[in-house]
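Heads up: the structure comes next, in structure tokens.
The complex appears here without one of its protein chains, the remainder shown in place.
Moving on to subunit A:
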Amino acid sequence: MSATTSTTPAPRTTSHAVGSSILRAIRLGGLRIGYEVRAYFRQGDTVFFTFLFPVVMLTIFSVSFSQASFGQTVDGDDVSAAWFYLPAMLAAGLLLSGVQNLAIDIALEKSDGTLKRLAGSPLPVVSYFIGKLGQSFVTGLAQAAVLLALGFTVFGVPLPEEPQNWLVFAWVFVLGVVTSAILGIALSAVPRSGKSATAVVIPITLVLQFISGVYLAFSNLPDWLQNFASVFPLKWMAQGMRSVFLPEELVILEPNESWELPGVALVLGLWLVVGLVLARLTFRWIRKDS
């Protein structure tokens, strides 16, 4: 530990200009994604509670209700538990990878000094957000791939063959994960400390999963609860995913007997805008005078 070999003097002002270019912010955002994804998969509790949780739940439901029928196709085939729960768990994955993951992660980073260190570096805030969004996107995509692979290979869920369905999957996934991520960033401002982050965030995501048709069939919920759940984005993500993976005949179980895809786009879009405004207003690198 003797000395740096570099002998050039500390340079003056001119060579330090980083500029404020958008390109730099995007390039550094890309680096952040790699950094964030790597760190994500090394964090045991996140991997379990956020990444594997829907996978575990899909397995439990598929095995526990293996004899039950959740409806019938026109050909008279039973809709198995795995078939019924696959779209629900894909939607839950979007919520967990976005809202739960980022709200807890950023609240922890706020309290453990990560954000303070970044605040003292020339990292643009935008790049930090690109990193978090990218982390949600990449891990959410990997999660969806695991769910689909498990459903198809182990539980024999038939996957849609129409490109049309996969197109819907693509936009529901992208809009869902981006909206969830932005809402997660906004929600990270609520916990007062890193320790309270899970206590604040998990009840919210858990209740949403119960009332939005993830664990309980949405059609079995009372009307008032359905209406209440319709305010929040998860119900719409689940509905969008059901439109992709469930047989067309099951549309009769939906509210208004329609998949309501325009409604899915509209509500998620609105929440995206609300989340962006809240995140913009509430996010601070550090609480300046705490």
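Assume a residue touches a chain if its C-beta (ideal position, glycine included) is under 8 Å from a C-beta of that chain, and two chains touch if they have at least 3 such contacts; residues count from 1.
In this text, contacts and distances are computed from a predicted model.
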Options "Heme exporter protein D", "ABC transporter ATP-binding protein", "NAD(P)/FAD-dependent oxidoreductase" or "NADH dehydrogenase subunit M": UniProt name of the undisplayed chain: "ABC transporter ATP-binding protein"
Among A:P124, A:G176 or A:P255, residue touching the chain not depicted: A:P124
Sites on subunit A contacted by the missing partner chain, in the whole complex: 1-13, 15-20, 28, 31, 35, 38-40, 42-43, 108-109, 112-114, 116-117, 119-124, 286, 288-289
